[in-house]
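Here's the structure we're looking at; comments come further down.
Note that this complex is displayed minus one protein chain, with the remaining chains in position.
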Amino acid sequence: MSGFRLADGGLIDRSRPLKFTFDGKAYTGYAGDTLASALLANGVRLFGRSFKYHRPRGVLSAGHEEPNALVELREGARREPNVKATAVELYDGLVARSQNRWPSLAFDAMAVNGLLKPIFSAGFYYKTFMWPASFWEKLYEPVIRRAAGLGRASGVEDPDTYERSNAFCDVLVVGAGPAGLMAALTAARAGADVILCEDQPRVGGQLLSDREFIDGRPAPEWAVSAAAELAALPNVRIMLRTTVTAAFDGCFAALERVSDHYPEPSAFQPRQRFWRIVAKRTILAAGSTERPLAFPDNDRPGIMLSSAVRTYLNRFGVAAGRVAAIYTSTDDGWLTARDFLRAGLTPVVLVDTRASAPAAFADVAKAVPIMLEGAVLGTEGAKGLSAIIVAAGGAQKRFEVDALAVSGGFNPAIQLASHFGGKPSWSENISAFLAGGTAQGVEPAGAAAGVFGLAEIFAEAAAAGAACAAAQGFAAPAPKLPTVAQTSTAGSLAAWRPNPAKDGKIFVDFQHDVTASDVVLAHREGYRSVEHLKRYTTLGMATEQGRTANISALAMMAQLTGRTIPETGVTLARPPVVPLALGAVAGDHRRGAFRPVRETAIHALSSEAGAPFVDVGQWKRPQYFPIPEDADLAATAAREVETVRTRVGVTDVSTLGKIEVLGADAGVFLDRVCATRASAIRPGRCGYFVMLREDGFMMDDGMIARFAPDHFLVYASTAHAASVYRHMLFCRQALWPELDVNLAAVTDGWAQFAIAGPRSPAVVQALVDAPRAITRTVFPPMSAAELTICDGVPARLCALSFSGERAFEVAVPAGYGAALFRRILDVGAAYGIAPYGSEAMGVMRIEKGHPAGSEINGQTTAYDLGLARALSKDKDHIGRVLSARPALNDRKRARLVGLTPLDPNDRLRAGAHVVETGVAPSAASDLGWLSSAAWSPTLRSFIALGFVSGGPDRLGDEVRIFDPVRGGDCAARIVAPCFYDPNGERPRV
Amino acid sequence: MLINCPYCGPRDLLEFTVKGEARARPDAAADLDSEASRAGFVDAVYLRDNPAGRHKEHWLHASGCQSWLVIERDTRTHEIFGASLVASDAEGAKS
Amino acid sequence: MTFSGFQLLRNALNGGTGWTPHWRKAEPKPAYDVVIVGGGGHGLATAHYLAKDFGVNNVAVIEKGWIGSGNAGRNTTIIRSNYLLPGNIPFYELGMKLWEGLEQDLNYNAMVSQRGVLNLCHSDAQRDAFARRGNAMRLHGVDAELIDREAVRGMAPYLDFDNARFPIIGGLVQRRGGTARHDAVVWGYARAADKRGVDIIENCEATGLRSEGGKIVGVETTKGFVGANRVGLSVAGNSSRVAALADMRLPIETYALQAFVTESIKPLIDCVVTFGAGHFYISQSDKGSLVFGGDLDPFPSYAQRGSLHVFSDVAENAMAVMPMLGRLRILRSWGGVMDMSMDGSPIIDATPIEGLFFNGGWCYGGFKATPAAGFCFAHLIAKGEPHQAAAPFRLDRFATGRVIDEKGVGATPNLH
Partner (left out) sequence: MSDSFTLPGLALDLVPHYLRPGRSGPPGASGVVLTLIADEDRFNIEARRGSAAQLLASLANSFGAAPVNGPKTIAAGGFDFVGVGPSRWHAISRGDGRAERRAALAAAALESATVLDVSHGFVTFQLSGRSVVEALAKLAPIDLGEQGFAPGACAMTQIHGMSVQLRRRLDGGFYECAVPRSFAGSLYHALTDAALRFGLTVEPAQAVI
């Protein structure tokens, strides 16, 4: 027990006590506390164990830079590992547990790793565990994996919801400390639209932690009044609990923690909201992070960043310990000493690495023993700090303390500016890196710009705010700058001298247990680039991304290599600034809303009819229309096929892409886009088309209906419709803008049904309005007409057959689709009509040998599909030239054929391979594969389409169908791809 | 990334599809199967300058106004220098 | 020094003072037999095999930054040989075999972990496509299993089997596939090559390719001219820029691919899982982070960073396939630049300039190829003719039409 709650002070609400538990033990804190401050106030100092050596760890910081105090928060499905206790707002009923320890936090058996530290040095695993090779997966790796990792994921679906949203502004201000508030005020007063994002639940930043006075009032009060002025302006949006977490081209991403300060989100509220913010200018006023100092055993609970000590003292009313010492290389330690004094706690010693005491702190120098040019040589304590050994002026002294505030300077929070890859630049002045260049309109201000004195911060932030507003055409009035009692400091780097005996316990990266000796080892083994250092030792790769670690390690490497720090360089900061829940980024694109679906006009009808649906691209298509008499779905498909082959069936083909091509040059245009000659289709007729990609491979095939000389309608396949349309737009806009042709995708406007089977003409006749006759002579196959049906409903009718029977496709405006489908079933009843689904359609098209998606898969050519004869050779069109390349016309290519098993009941499946018979199946005997296969109720046999090397030259040959991944193996014969009515007589009857 | 569509104004990347380097379609020689024709198309379809720097590209404002655009962009910084409608004759597009 | 448990102990006792640099900090000599440009996995592997298997030891690898600073140092570490097309399978399987003996070959633990690669499928058509692929693999002697939904559940119970949009119906498994510790692969090759006398020269950028009379004579670098009458280019995302130094235009465009890690957690995901109804793949590193990625950024880019659009898309995919990931946090995201070829398959070939060889076009799949690419490239450079496994990866395949297009999307690199 060391830390405790002061009798008064702090920005907590002592009238609202909150109960919570940590490792099952009950505690009480106050509204306004973080989990860390509340635990410290209760005297808890041991928060967790380190990654590798399981050393006891406490709280180092008061923010997102915390490497040590990680806990598992909440329980059950809401359990969240690796939560920084310093960044959790306390709420009533909070439950937290320590992690990465066994059996308990106080006694962690894994701490023996610490004894083996000399073995577990950086990169030790690269040098061993190699023999025998098979032991890695079986033995070594499982042990390493179990030992590694921090907390435990819940392992079940997150019950909370998330939202995404968009915001736009002239000026985005990141951070509402003095710099952010001042910049926002200036820009907003000028009239610019301002968004001010603040990570914390309240504005003020460092002002909440320090005993500053602004305009004669305590600084937090000034912050509140500045926020009030901003909130009153209509052009300002203040977003609290919102961390700007990444900079992307053209926008920022921010996370709003809407409900994390409640046990669970209230009804209709998301847990978090992920913002995309588009800002014309951005002011980065995100403050700075303090650096610890490097000394042996610098990781004991009770050793804390100096500014964090002040944060606990002033913002939370918590003293970090009862007997404190200070070890600093900046004025910040002196500020902390002064605040300790004010709280009635006199530090036992202030050790400053510098040679002289800062003049502004004469009051402190008088009250506290000071050791200049001093160093902490070591610390003592079991589960927490109990003493420090200090050297100064040749003498060593031991002090019994339970808290040590350390300060090694400040790193400006420039991460967001670095996301664009800009190299940070070193500032000798503050011994830290500043944002390099102002990338993409991001302007650092305040501590983030390396300006630490409050008066200068106000002046420079106001100027930045004014400049941003001015860039958007808003003239800012000269700002009235608040008056402050000036305190300014700069950082310097504490000297570190390699000392093999002690370096092993100088922790640089606390969470990953990277020590000074690891840096020395990396140097010795040649990992001297900072990026190699990082990757070899894992320095800076932990959950706080080296915020507190990187500079010390860099300084060490610089010293070892005899280079300067800027020569040594710094590792790159990457998004996100603060770790970001995957659920939040996904937002509400979850479950069914992951991706949109497309439904046809008869979707509801089909599902009422019990039809299962199949995904084709984004579409849902009814796959079968089962009736109770069907034994199973295979029987359904067989019945549906039989119905079409013998009577009449109706199916929904609305998903076919429909592209209107209109204009005087429509025919010319299509002749260039298609490999077939579309212009040869006469008005009132349909024609087959093939489209190639420019590289000569098949893009799509389908039908074109021509309704008038200047009006064509292209029916693209469902799967390719979108890309075909994009391609045609490209041809129209980029390649041949001179042509008089307009395109429109009208797929969604029409419900279209195929009515197929020998009795289809009668059904169609019953639909169309008089006096049109649907006869073989008046409306033969390949006819197309615009007409009315069902007493005046506009419709398009084409005599097209995909099934191989006499068939029609009738389309009506989509709003009539459901009614038309019912009507077709009604009038068709007399003819024995039944609806059929995509499965039966697929069976029939395989029986007919029509290529579909699995044949036109982007890897096949018209030649492969046996369509070469349909192409016109004598005109230039997309894909014409490259389709003539030799390899694309090689007879040995895998080309389309049909396959029938010698035993008709031997199951063929798409994906099986075709291999030579009589030799062992191998890559050498592999001839090709089956692309589509089905049971053909018509032929009473399994049949398949497939691609076989030189296939059309081998009709009649016996081959082996080899499907080892599904245990299939049978003999089959190569046949022509059309199994049914090869001469196409049936549609003409 | 924000692309300033000449018709729609600044819009997010997700509304667009990108085709890659903006290249003209070669004229096929009279003999479509001549070496010259083929070489021209092989070059145009497959070979790229792929510069690290300014690059002219074809983009489609797919879920916007469906215009194909020519965009000049720096492939190192993603800075966009301009976006225009690809169709030179798109009358009065800049209203 | 040979790495072993014994050495580790010995050095633990002497304060680690016995360790030495894993590779020398070499400076360029005036000339070498072979100069490899690019100190990524491929370049270093090439040097290693040149020295070890082809007797060419007078080799320099020049690297513009630190070795592994390119894609070798930023990929999602998946290794597998579950390809579809006959042009690809033998090559990637050669790679798989080399991975299986890599650590012993290099005397460096690259943590090759054959934990299995599971590709999920969500429709009958997709399952049939996987069957075609699995069968092709089996015909080539590669392990492949097509498993049903319940077997998938056995491997990965935490998946969203009943996803309202894309339920899982099965998967294709390659049990020999898995992951490897990417950085260690680079360092292991560097150390092994260095041991055989290869000079690894960091912070040395190739700024010119000097040729005389159609023959290469050396490389201009930021550390001066380095002579060599055989030069191999292995510069991944920078292929076009470096080839341009020799006035070559390539069938390649460069795109950024992002990757992500979460904070470290206790073991959660055993194998590598890929989602079949979107772009998403995930595994867990030995350190405990979940490592995952998705689609390419759609526009050409040399910036090693990605867009919000893909960032969000990846998270959406993650939630669709593994809703348990919701509260886990992305710790870091980054990007690498991919040399996307026009058919999505690589190129290992001689160039029109005698003595200048090219290895590239690896798209986002070249990490798994590292050993095989190094070996085949070394073969080509040493012998002047392609290794059989890499024979299809020729530059002229675009002119002849002999493209190797696994996805069937044609010359649109951002869709491969």
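Just so it is clear, A, B and C label the chains in written order, and each chain counts residues from 1 on its own.
The working rule: a contact is a pair of C-beta atoms (placed from the backbone, for glycine too) under 8 Å apart; a residue touches a chain by one contact, two chains touch by 3 or more.
These figures come from a predicted structure and were not determined experimentally.
Within the entire complex, contacts from the absent chain reach the displayed chains A, B. The chain that is not drawn here is touched, among residues A:V224, A:A593 or A:A923, by A:A593. Within the full complex, the residue among A:A253, A:L735 or A:A814 touching the omitted chain is A:A814. Only one residue in the set A:D23, A:D92 or A:E163 touches the chain that does not appear here, and it is A:E163. Only one of B:L14, B:A29 or B:V70 touches the absent chain when the whole complex is considered: B:L14.
The chain not displayed touches subunit A at residues 163-168, 193, 267-270, 276, 278, 588-589, 592-593, 595-601, 603-604, 619, 660, 662-663, 738-742, 744, 746-750, 789-793, 812-820, 823.
Although one chain is not displayed, its contacts with subunit B can still be listed: residues 7-9, 11-12, 14-15, 61-67, 85, 87, 89-93, 95.
In this text, only the chains that are shown with their structure count from here on.
Chain centres here are Cα means. That of subunit B falls 30 Å from that of subunit C.
Centre-to-centre separation between subunit A and subunit C, using Cα means, comes to 22 Å. Annotation for subunit C: residues 303, 307-308, 399, 411 touch two or more other chains. In subunit B, the positions touching at least two other chains are 1, 12-13, 17, 19, 38, 42, 45-46, 77-78. Listed in rising order, the residues of subunit B touching subunit C in the complex are 1, 12-14, 16-21, 38-39, 42, 45-52, 55, 57, 59, 73, 75-78.
Residues 3-5, 7-9, 11-13, 15-17, 19-25, 65-66, 68-69, 73, 86, 89-90, 100-101, 103-104, 107-115, 122-125, 127-136, 138-141, 144-146, 158, 160, 163-166, 172, 178, 181, 183-184, 187-188, 202, 262-268, 277-278, 284, 286-288, 303-308, 311-312, 315-316, 318-320, 323-334, 397, 399-403, 405, 407-411 of subunit C touch subunit A in their complex. Within the complex, the subunit A residues that touch subunit C are 51, 78-82, 116, 118-119, 121, 124-131, 133, 136-137, 141, 144-146, 148-158, 160, 162, 164, 246, 248-249, 251, 253, 276, 419-421, 500, 517, 520-521, 524-529, 531-532, 535-536, 538, 541-543, 545, 574-576, 579-583, 585-587, 589-592, 594-595, 597, 614-615, 693-697, 853-854, 857-859, 882, 885-888, 909-913, 915, 921-923, 925-926, 929-930, 962-966.
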